[in-house]
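There's a structure below that I have some questions on.
Every protein chain but one is kept in place in this view of the complex.
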Amino acid sequence: MGPKHSCGLFGVCSHRKAARMTYIGLYSLQHRGQESAGIVASDGKRFRSIRSMGLVKDCFDDANLGGLVGRLAIGHNRYSTTGSARPTNIQPLVVDLKGVPLAIGHNGNLVNAGDLRKAMQAQGSIFQSSTDSEIFVHLMARSQSDSLSGMIDYAAEHVRGAYCLLAMTKNTIIALRDPNGFRPLCMGRKGNAVVFSSETCGLDVVGASYEREIEPGEMVIATEGEVTSRRFADLKRLSLCVFELIYFSRPDSVVFGLSVDGVRKALGRSLAREQPADADIVISVPDSSNAAALGYSLESGIRLELGLIRNHYVGRTFIYPTSELRHNRVRIKFNPVRELLRGKRVVVVDDSIVRGTTSKKLMQMLRGVGVKEIHVRISSPPIRYPCFYGIDTPTRSELIAANCSLDEIRRFLDVETLGYLSVEGMLGATGRKPNDFCVACFNGDYPVTFTTEPSKLALEKLQS
Amino acid sequence: MGPKHSCGLFGVCSHRKAARMTYIGLYSLQHRGQESAGIVASDGKRFRSIRSMGLVKDCFDDANLGGLVGRLAIGHNRYSTTGSARPTNIQPLVVDLKGVPLAIGHNGNLVNAGDLRKAMQAQGSIFQSSTDSEIFVHLMARSQSDSLSGMIDYAAEHVRGAYCLLAMTKNTIIALRDPNGFRPLCMGRKGNAVVFSSETCGLDVVGASYEREIEPGEMVIATEGEVTSRRFADLKRLSLCVFELIYFSRPDSVVFGLSVDGVRKALGRSLAREQPADADIVISVPDSSNAAALGYSLESGIRLELGLIRNHYVGRTFIYPTSELRHNRVRIKFNPVRELLRGKRVVVVDDSIVRGTTSKKLMQMLRGVGVKEIHVRISSPPIRYPCFYGIDTPTRSELIAANCSLDEIRRFLDVETLGYLSVEGMLGATGRKPNDFCVACFNGDYPVTFTTEPSKLALEKLQS
Amino acid sequence: MGPKHSCGLFGVCSHRKAARMTYIGLYSLQHRGQESAGIVASDGKRFRSIRSMGLVKDCFDDANLGGLVGRLAIGHNRYSTTGSARPTNIQPLVVDLKGVPLAIGHNGNLVNAGDLRKAMQAQGSIFQSSTDSEIFVHLMARSQSDSLSGMIDYAAEHVRGAYCLLAMTKNTIIALRDPNGFRPLCMGRKGNAVVFSSETCGLDVVGASYEREIEPGEMVIATEGEVTSRRFADLKRLSLCVFELIYFSRPDSVVFGLSVDGVRKALGRSLAREQPADADIVISVPDSSNAAALGYSLESGIRLELGLIRNHYVGRTFIYPTSELRHNRVRIKFNPVRELLRGKRVVVVDDSIVRGTTSKKLMQMLRGVGVKEIHVRISSPPIRYPCFYGIDTPTRSELIAANCSLDEIRRFLDVETLGYLSVEGMLGATGRKPNDFCVACFNGDYPVTFTTEPSKLALEKLQS
Partner (left out) sequence: MGPKHSCGLFGVCSHRKAARMTYIGLYSLQHRGQESAGIVASDGKRFRSIRSMGLVKDCFDDANLGGLVGRLAIGHNRYSTTGSARPTNIQPLVVDLKGVPLAIGHNGNLVNAGDLRKAMQAQGSIFQSSTDSEIFVHLMARSQSDSLSGMIDYAAEHVRGAYCLLAMTKNTIIALRDPNGFRPLCMGRKGNAVVFSSETCGLDVVGASYEREIEPGEMVIATEGEVTSRRFADLKRLSLCVFELIYFSRPDSVVFGLSVDGVRKALGRSLAREQPADADIVISVPDSSNAAALGYSLESGIRLELGLIRNHYVGRTFIYPTSELRHNRVRIKFNPVRELLRGKRVVVVDDSIVRGTTSKKLMQMLRGVGVKEIHVRISSPPIRYPCFYGIDTPTRSELIAANCSLDEIRRFLDVETLGYLSVEGMLGATGRKPNDFCVACFNGDYPVTFTTEPSKLALEKLQS
């Protein structure tokens, strides 16, 4: 029940099936963005691209993939950061940079995007989209350098915030990760090919072996037959997004050097120690909380049950019925197993609570099938601050934990008990140093500061 | 990893949102058929219908649902029983029966469909589809009766096999279930409205309360303000399809009076007793085997882990890449959690093995991430005979258990040990009398016989 | 400004590009039906078909045409005879006739379709569409004959009215024309291939040479390498539809042995003699009246001008704006040349007046640009009776000439003078014997009688 995420990146250099591998890779990263998908391929002479609103499976087919010839390709899954989805925002962005074609895909969020945009507009730049990719490209266009990596240096000097980028010219793919390292980006090998992916699950599905993460502040430059790397910025305060482990990434991925499944079980175990409950069974809100629920069960000794069945066919296009049928919105996605739950005292393990409205409906539904006691346990601390580094959290006024006490939330959910994991407990469960992570959404300590609050919404004003 | 199923049925009588409720109901029954979907609504004067290839979410939108006015509606999800999907086979079928419009949807398989079709063609009948629904309607058309229920009586006298049917005229919905009771069909109430659904999960999502199953050989007739019922055939040998419990139905449904989740856990427990294993962890092939794996874990005391992550975005339209990338087919759907599995002795619980080819790939993949020992445990007996009552099993020559010994299968899968649940163990786990079930796919004892093997394929010859 | 027509037929036997030739042929017959189009091809083993709502150009593309393999094909353009267009009515109809696939396309209208349908339904037949093709096929299914031509004999014995048919089995195309000969159907040759087309323009575009018309009551049977012919019914009173010459057929076609362009010019010349006018210029309502206007000009010596410009991009899907913009409906299609018409006395030649509403708007528009005098001249007699043989005329109550005197029509149109061609003048202009034609729409003398008025609308009741 976590917040929404923004993007997935995938790229292949030096493989004759580069675009098809990217297609498979994007499939495995679909959870990172469902609004639109795009692939740009290069055969060394020209680019060919497909970019479309919708899921990966709806954007591509055998015919259009067949047209994406070439040994280089980069792809992107996008999650809309606002309600108004705009086709011009579909990535990878393709531009003509001083006569040279460039494709670029971006994951993260720049905190000075608005200022940069305004300043460049005042000097005559014209923007087509509201994406950070385009900010980056306009900066590159203003560089005096003739080389791609020189132009990236110039742009990187000016941007602040979270960014993983894949940039492609006719013959080169450059992968880079911001000096704080907010978002993950890794590389692998498949024969002579180099593969880049937001998560390691993308390497698995194409049969590539994991090599390493791109380092914060590092730029990896891959061409046919050669991979070089250099640092483009000094390492800043390391700020790994802990929510990648709690909720975003797939449990079969290794992110920031950690097994996501392993961390989630450890979060569940810590939660069981910090927030025990006297109950008959433990259930998960599937699928994102499954591992934490299992950890809770193993640590507490309370039996795990599969109490909620998720309908995976429900997509973004579901037409929720009006009025009298509307209360079923949550039920269409999650249906309780009545015979199992009736009369039981139940621990419900969830990964997070954002607004609290969906959780409330879920609890009402559980109560409706006769659950005797509900003990909600959250495998992360209360979310009290919005994220400006690429997670689509709502504003503070909509975050329930920013506005209500623990007991107020409990009463809002109408449950017997409610317990969150502590920040310390959470960080301890990762097995890395606590200072390695950004925990701004929990405590407001933003590792990269900004003068005016970055308003992504302001950029959406133009039109659809 | 079970066989494919054929259809889902849903209907609503006497509700002003009949079509929208049916839409939601079909969403919850999507697992029973993904090839096409259709809804026919009646406003008492005329029918309006939408029928389309594709998932429920792709067939309907707010605009077309808005056109389905009226207080009666029936809907159908179809799974193609052959490779060649044909638009004319999309149900519910709508026909002009002696000047009266009739809509009909069917779940199951008639074993004498070929003979009936041939005989009626010889007398001048013309068939548009290859569906059993149309056989049924042609029989109704030949009846001398003027009443809908009289025409159904006539048709029911002639057909043999498995059938649940929803038939709708302008003002009436008739639900019936064959005298053997192969497939489930239940009814519920929502205020004054009557709701029919293949499984109870359909009632849940529309907020209807479960009333009862339609009895084998019973016909329920619902009109505005009145529901009547009568027996149209003597009860034959009860032949509940045990595979509905093992694999097809949703775990949150009650089918044949049994909680599907509860039966599956019991199957897993029985399996643990009959086929113990010396192992470190138990994993499931998600999601259909989750409950059985949990049961196995609880009974054996071996820890459950979430070792395989399923990508739910992979749909029927996935374009599997050619040659060198093809071995990833299974991996795109199921990816193992490497860090968890490496070096472990693992019990893999699956609900069934049909051809064995997908299982083999799965085991290779597990071995590839370093699993030390694989102990496959199947929560049903070996499938040795094809089903002719509505499950899309392959021919005998393709069923691995019909052609190989247990040890041969084990060696084919290349695993340390392999164990199936016994027929007795399976039936015992249901909690009903063993004789209540059809177990023909396990032992070849077909409860409804046939002279020539019913060849559904023969009907597909016409054209696409 | 004539009434709407119903259908175009095209077929090819024994050519390796049979489907592509049919596609081109249907393009040239598009004026005969714009609602839907279909092609069915046979490779001797099975049928493949494409049938879709829309224009030929929207129904077919290179990919789907490529799939229509085989040396036989028949195609059909359909004009909806009612407002509610139904996909199931798209032709050619494909059915399984006693296990043998049959495709059939029909042009015309059976006057006893309703009676036949009712009688067959009472005996258990089930209809899917409201087309005459299906009536014909159901009759064939009831024949005791085993041969295709025997089954057609049986069906032809029972039907009455107007029908040109193309029927195709795996290896044979049969072309037939009703014994009254209402509608045209011709055949041609291209090398060894036999080509059938509603009009000769279809032969021209595929490079086939015209051979002859199918005779009324004749059945031509084409297979690979052989063409045979026989009479299936005695010639009845010859009843060629004179409106094919006045309005429907393309001017470059030869129909009923007559040049359509030639007849239309002759109609215009006769009109000039019967209905002279004192005017400055002659203009046509393009394009259907162009030849008649030219004839009028040549005979009268009054100069022809191109006073109305037709926008050919306006299709059936034009969204006519509401209220204040609605008066422009006619103008969007026909715009007057203001500079030419201002202050002139103008003869407006049109082929026919049906309801009169469009004509009235046209005259208002001419008046609006400053035309001084309008003299409307119609190159056919007043339409006073509906057609039941395949032309989509409205009911009598909507036909302006059935309800108003000549002067009333003139005043309704608000023009200086109005003159129609006489029935004798019209028939004389054709150059054939007057008795060869059906002129029922002008004088009510229906050559094939019927007990109850054939109501095509009644068949549309089912659903969309």
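We just call them A, B and C in the order they show up, numbering each chain from 1.
Everything below uses one rule, namely that a contact is a pair of C-beta atoms (placed from the backbone, for glycine too) under 8 Å apart; a residue touches a chain by one contact, two chains touch by 3 or more.
Bear in mind the structure is a predicted one, so any value in this text is a computation, not a measurement.
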Neighbouring shown chains of the undisplayed chain, as defined at the top: A, C
Touch with the omitted chain, as defined above, among C:Lys118, C:Arg212 or C:Arg303: C:Arg303
Among C:Pro336, C:Gly356, C:Pro381 or C:Gly419, the residue in touch with the chain that has been omitted: C:Pro336
Identified contact with the non-displayed chain, of C:Ser14, C:Ser28, C:Gln128 or C:Thr393: C:Ser28
In subunit C, positions touching the absent partner: 17, 20-21, 23-24, 27-28, 30-31, 55-57, 60-62, 65, 201, 204-207, 250-252, 254, 259, 261-262, 287, 290-291, 294, 298, 303-306, 309, 311-315, 317-319, 321, 324-325, 327-328, 331-332, 335-340
Missing-chain contacts mapped onto subunit A: 40, 46-49, 94-99, 101, 118, 121-122, 124-128, 134, 137-138, 141-142, 461-464
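Keep this in mind: only the chains that are shown with their structure count from here on.
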Topology of the chain contact graph, where touching chains are joined (line, ring, star, complete, other): line
Chain of greatest Cα-centre distance to subunit A: C
Whole-Å gap between the CA centroids of subunit B and subunit C: 49
Separation of mean Cα positions, subunit B and subunit A [Å, integer]: 36
Overlap residues in subunit A, where contacts from two or more other chains coincide: none
